[in-house]
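Left out: one protein chain. Kept in place: all the others.
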């Protein structure tokens, strides 16, 4: 099972980092593969957690250089075509996505997941768009009036993984 | 000048259709090129308006078939790689974007525009995400805490075009 | 009808430039739309010919900047994702392709056209891969043993356009 973790890049608050790391650790513990955008912030902390649990980490990178990958990436996929296009490869390649905090780039990934019917679990107590999605969504769980896929919400890393597994099994 | 119009596909309410058509007509009247995703709903009505004013319409299509293009598309670009990837080509190829109504696909295009620093004018009285953006945005005009690009808001097609022109000239 | 012209970028010999220009002029004269990669060499000369005949020129560019487009491009499509990815958009968006001279990039476009079943007319007396294709192809006209699409060969711009039109009508 391939689990994509999307979320805030760059500097992130310490509790968010810890939660991202826990999500990654749960992924590794359960023997799943972690996919991220391969760089900093939530991507790095989740990767660190996954590695610490002996898991495998794939980083879908924007450019041709592996040097921008964080140190926990086992398999760098250097797409060479930029941040936004690579985000779509990440979404298409994930069986389910877990969203931790997140700025505009993460919002775009959330939208792409919804479009491509990849289930998403939003870890709410992490700030950024993760903390805002429920409030702004249609009926608190859809990204438009078509209501084609229900978003999931979780408060802890364990809950997030349990839900992710259920959502994949349902398909 | 290349103006992208993004918005709700499929069936749209009559007042939204009329506003989309007006936006297209303004684009044609001012001698600009209109780019859309090439299919139905807002894309079709905007294209119809642009053609009626003698303008040129480019449709950035998801598949290989020109048959899905609406009848007002002069230049079909059949990217052949799906809805989400083609949306990025549309965003990259627009000097400015005008958003009319919009479901989840449009939300993704809005996010991509913000990421790539393409100015966006949101025509608010058209429902969908266009009617919700101001409320959900950071400070009513940014898509994340980095505040890298201010979104514009307009109430009429004329106001939208005036603002679009100003936003391009500023760059 | 959308005709893609692929070929050598950068500096090209004077007779090749003249032939590329003639191909472009024929495209404009017949009321077709010309698509190229938008930059220099064959792309520029073909575009110049097409414009001189009042035709419309689309340039599918690698980056986000329209500044690299040659002066004859009416519609720059700034894909923003690099030379090779944009070449695929060019191929997918062409109903037929005409190949004039060409280095390795053009060879890749020829291969992509064959893969996607876009007919190709090779203008042989222009050097580069155009002058070599017949010799290296399987049975002088296929790009592999599957023999899924016959390449066409022409000696003049007029012959190239006549053949291009026939190849599209056959489909």
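The letters A, B and C name the chains in turn, as written, and every chain counts its residues from 1.
The rule is simple: a residue touches a chain if its C-beta (ideal position, glycine included) is under 8 Å from a C-beta of that chain, and two chains touch if they have at least 3 such contacts.
Owing to the predicted nature of the structure, the values given are computational and were not obtained by experimental measurement.
Student: Which of these, C:32, C:72 or C:114, touches the one chain of the complex that we don't see?
Tutor: C:114
Student: Which listed residue, A:30, A:92 or A:132, touches the chain dropped from view?
Tutor: From the options A:30, A:92 or A:132, the contact with the absent chain belongs to A:92.
Student: Check each of A:55, A:76 or A:128 against the chain that is not shown and name the one that touches it.
Tutor: Only one of A:55, A:76 or A:128 touches the chain omitted from view, namely A:76.
Student: Touching the absent chain: which residues on chain A qualify?
Tutor: Against the missing chain, chain A presents residues 2, 33, 56, 58, 60, 64, 75-81, 88-89, 92-93, 116.
Student: May I ask you to list the residues on chain C that touch the chain which is not drawn?
Tutor: Per the touch rule, chain C residues meeting the hidden chain are 83-85, 88, 91, 102-105, 107-108, 111-112, 114-116, 128-129, 132, 135-136, 143-146.
Student: Determine and list the chain B residues touching the chain excluded from the picture.
Tutor: Listed in rising order, the touching residues are 80-82, 85.
To be clear about the criterion, only the chains that are shown with their structure count from here on.
Student: I'd like the Å distance between the centres of chain A and chain B, where a centre is the mean of that chain's Cα atoms.
Tutor: Comparing mean C-alpha positions, chain B is 28 Å from chain A.
Student: Please work out the Cα centroid separation of chain B and chain C, and write it as a whole number of Å.
Tutor: A distance of 30 Å separates the two centres.
Student: Centroid of chain A to centroid of chain C, CA atoms only: how many Å?
Tutor: 41
Student: Which chain B residues reach two or more other chains?
Tutor: 88, 116
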